[in-house]
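Encoded as structure tokens, the structure appears first; notes follow it.
Removed from the display is one protein chain of the complex; every other protein chain stays in position.
After this line comes subunit A, so read on.
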Amino acid sequence: MDKKEGATMKNKVVPTIKLYDYLLVPIQIELDDNTVERLQMQILHEIHEKEVRGIIIDVSMVDVIDSYISFVLSETAGMAKAMGCYVVICGIQPQVALTLSQMGIKLKDIITAQSLEDAINILDKLE
């Protein structure tokens, strides 16, 4: 690991895993506003640094997604798209999906998948 990468690792909000050309982002912490904003920065940096062609955000551990978190996730996906990278969200809990749909919130620019395997299949087809 070189020095530059070491420095960015320290600012990481969520540890990520590189999988083929994809970056797996498993969210296992509470998404407060500050965290979700830092996560956005981290993802954009990692796309740039690691030449990632697809991002998979695993939200199976996230039990509340409200309108601002939704907005930031969509915004991140839009930015990633501009960088030539698709964002897939997988593992959204059924009650979270129900709440979002009842609120009329749509995850713009985001592809949704049921599982990690599903997400990889979708990304493979998009290439």
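Some notes on this structure:
Here, a contact is a pair of C-beta atoms (placed from the backbone, for glycine too) under 8 Å apart; a residue touches a chain by one contact, two chains touch by 3 or more; residues count from 1.
The working rule: contacts and distances are computed from a predicted model.
Only one chain is not pictured, and the protein name UniProt records for it, out of "Polysulfide reductase NrfD", "Xanthine dehydrogenase family protein subunit M", "Quaternary amine transport ATP-binding protein" or "Serine/threonine-protein kinase RsbT", is "Serine/threonine-protein kinase RsbT". Even with one chain removed from view, subunit A keeps its contact list with that chain: residues 30-34, 63-68, 70-72, 75, 93-96, 98-99, 102-105.
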